[in-house]
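With one protein chain removed, the remaining protein chains of the complex are shown where they sit.
Moving on to subunit A:
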Amino acid sequence: MSAKRLAVHGTLRGMEGRRWRELGFSLGLVALLAWLLNGMGFFEAGRLMQGGVNLVRFAQEMFPPDVRILPTIAGALVETLQMAFAGTLLGFLLSFPLGVLGSRALFPAGVVAVVRFLVAALRTVPSLLWAVLMVIVVGLGPLAGTLALAFYTVGYLAKLYAELFEAIDPEILEAMRGVGAKRRHLIRFVLWPESANAILSQLLFMLEYNVRASTVLGLVGAGGIGFYMQAYLGTMAYSRLTTVLLAVLLLVIGMDALSAWIRRRYLLQP
């Protein structure tokens, strides 16, 4: 066999080996899931049955929803939206510069490493835990929720933006350096226009996410509709809870629709 044929043969053998490994991996994953569920009692028939009965009873108490509380919760709904918008925008304003600082296309490896570590640390804290921390720091209320969402947003957007900026065609950066552009020009005339679409798209995604996240921040006293969720759950006022959940559902659907509209209107044409 010639060297070339040998090499082809080797490649084919490698591919077969890979298929077997993939198959083994998939089976292993299913086994792991079964083991985990079993540990939690998923396969105990009696327990599942009881769960079904509980669910039906719960559902009966939830309906019909008690709409008399609507005026009461309206203010909290608005506050939820305000928190989501303010938190997302505040987070965005911090994310853009951090994304720039965290991109190797513009800054030395040392700076990038520090920024990325910081952002990764922000990301490891879930938004509800941020809310608890912020309640401790600034007290109960929507300010805590807004700050919590902002921190959480920075953890994600700064990372995504840094990656966007690193994916920019190096020839463009080189051509810009060739005309004597400084870093500030690269940010204004390359990073922004080359990734504006993706930046806005991810910003919208984050906004959708934060509208959802903001609805539960009230559980820990960080403002918004979550306060009523907790209150009605605690007093077992399930028909009122239903009204709250339906209102939240509408809010989330409305936000997703708005965001879809913005995408169509402004982002689709490249």
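The rule is short, and it goes like this: a contact is a pair of C-beta atoms (placed from the backbone, for glycine too) under 8 Å apart; a residue touches a chain by one contact, two chains touch by 3 or more; residues count from 1.
FYI, contacts and distances are computed from a predicted model.
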Chain left out of the displayed complex - its UniProt protein name, from "Iron(3+)-hydroxamate import ATP-binding protein FhuC", "Metapyrocatechase", "Xanthine dehydrogenase subunit D" or "assimilatory sulfite reductase (ferredoxin)": "Iron(3+)-hydroxamate import ATP-binding protein FhuC"
Contacting the left-out chain in the complete assembly, out of A:G39, A:P71, A:P108 or A:P193: A:P193
Residue of A:G14, A:P71, A:G178 or A:G234 touching the missing chain in the full complex: A:G178
Those residues of subunit A which, in the complete complex, touch the missing chain: 169, 171-172, 174-182, 184-185, 187-190, 193-194, 196-197, 270
